[in-house]
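A single protein chain has been removed from this complex, and every other one stays in its place.
Residue numbering begins at 1 within each chain, and the chains themselves are lettered A and B in the order written.
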Amino acid sequence: MNFLSEIFKRRGLIVGPLLVAAMAVLPLIDFELPGIFPGPSSNPGTLQILALALLIGSLALSYHLLLGVAGLLSFGHALYFAIGTYGLAILLRQTDIALLPAMLIVGLVGLVVAAVLGRISLQVSGIAFAMVTLAFAQAGSVLIRRNSEITNGEEGLPINTANVPDYLVGVVNTKNLFWLALVIAVIAFLLVTWFEKSRAGHVVAATRENELRVRVLGIRPTRVKILAVVSAGVIATVAGMVYFVLQSTASPANISADLTLTLLVIVVLGGVGSRWGALIGGVIYMILDQRLTSLARAPELKELPEFLYIPLSEPLFLLGSIFILVVLFLPGGFAGLAKRFRTGKRAKLKELA
Amino acid sequence: MSLLSVKSMSATIAGQLVVEDVSFEIPETGITALLGRNGVGKTSTLRGLIGLIDRKGEISFGGKDISGMPTNKIIQLGIGYVPEDREVFASLSVQENLKLAARKGLDSRWDFIEKLFPDIFGRLHQRAGTLSGGQQQMVSLARALVNENQLLLVDEPTKGLAPKIVQETAAALQLAAEKTPMLLVEQNLTVVKQLAEDAIVLEGGRVVFQGKAKELLSDEKLTAKYLGVGGGDE
Partner (left out) sequence: MSDVILLLMTGLGLGALYFLIAGGLSLIYGLMGVLNFAHGSFLTVGAIAGWEISKLLGGDSWGVLLISMVVGALVGAVVATATELLLIRPLYLRHIEQALITVGLSLASVALFEGIWGVDPNYVSRPPWLIEVTKIAGALVPNDRFLLIGSAVLVLFGMLAFLRYTRFGLIIRAGVENRAMVQALGIDVRRAFTLVFAIGGAVAGFGGVLASQYFGYVSPHLGGNLLIFAFIVTIIGGLGSLVGAAIASVLVAVLQQFANFYLGGTGDLVIVVLLIVVLLTRPTGLLGKRAH
């Protein structure tokens, strides 16, 4: 439990538990955030969006583990998310296994696949690693599209709720799924924190700076990198499973290169190397994605001249453009900006004193 | 008045400090040897001078401040650079290597090059990667000598060459230095003795000796202290 004390040392994690507690009571009260939430916080629609946001936040955290901690640029991380969604979908449809054991099996599959593919792809590094991971995800995507008798092809595979407990099925129970998503986000955050603070985390961080020096010290960086790949893969698989139960469908979009690129964008926007940046970035992205789509259909927008209306109604255009600006002008992402702001303020206070 | 003046230059590679605080001056004629044990930052000093690695400090060349200039601009002021390990373009022919280097066409200095390196003239259309080490060194030197330069920076030109080729290379360097001053990094002290008038010794990223080469090399204690050898051959 050493890492817990490590976590609580920082001011960030007085905020952390408070934040979790505040989120946990949301389904029980009628908290409103006009413009951001579609309705009061006890409303299943709002909870659905928040739960999705937490899961994408967890997924972004797992990507942060790869890029921000281990320094591995992956273009195929969506593969593990899809193992979660499709794995659970197929098990529930093809077998009589109950939800919990089914989730355990799928989690194990995610772990094994990550270990094997990680071993192969870590033969190469840098851009080549990115390309191999892209190729693996592409192969997964092909498998899903080609075997439509099992995966239902482009249509996506709907959930078979026969073996899903009643308290997770139906709109009225969205709050339970929300709590589940919250638990997963917390666990993912703690796991990533633990990894970063552990010896393994220090080794990969050192490897990122200078691989040679770590080798000279007699540590095998590849093994630690595989550990990072496996941890990230399992978190993504678990997030994928709950995402699937929440959305009721496993769809080919779960494995698309666009999803991985979106994660990359989120992690970079949040600030590479920042856990909070990744988690909050994921949450904000998902809420924006959900809300911008409905915002784009807003009648007020339609009255704008065409050259403004068209770009503003495309969420990905806005996201891509913001991303470009951040890479060009804000190298630390938004987390870096916040830090600069904080230290800037502190410096000013000193001047005053 | 010195041709090149360096004041407290430091240089980094990937964030690591490789040259700490180096100051020296290069006279307008002759060969100045840059000496020191392996890994003291001789190559990094040369690379820092022309901006191939990140550097800080005051560097002026012919009275011009070059410390903030990009590499290509510095070279165009009239510097010929012969890198460690030759770095010829292996997939290009000998002629293409020379053509690429010639800032004002090949014609003006063609005869001079032919006189210095008759060997590579028979191989103008051969791919540089297929040449022997000595021949590659000739191409690398010739690349610097096809232009009218104010200064030559030459990094370990005799490294890994057979004794006979070492002598040929030294002769070529001597001929080249008649026209153009040179800063020479060289491990072979026989060659240094033969060529250099002045010497600069680096240790731990700093200059520990600057003076006449003869003074340094005739004093066995000094050479042993700075260079870790007895002053003779390697």
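Convention: a residue touches a chain if its C-beta (ideal position, glycine included) is under 8 Å from a C-beta of that chain, and two chains touch if they have at least 3 such contacts.
Source: prediction; values computed, not measured.
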item	value
Residue touching the undisplayed chain, where the options are A:Val20, A:Ile105, A:Leu134 or A:Val183	A:Leu134
Listed residues A:Pro17, A:Pro101, A:Gly170 or A:Pro311, member touching the removed chain	A:Pro311
Absent-chain interface as seen on subunit A, which is shown	73, 120, 123-124, 127-128, 130-132, 134-136, 138-139, 142-143, 146, 257-258, 261, 264-265, 268, 310-311, 313-317, 319-321, 323-324, 327-328, 331
Subunit B residues touching the omitted chain (full complex)	50, 52, 70-72, 75-76, 81, 83, 87, 89-92, 96, 99-101, 103, 143, 147
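In this section, only the chains that are shown with their structure count from here on.
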item	value
Averaged-CA centre spacing for the pair subunit B and subunit A, given as whole angstrom	53
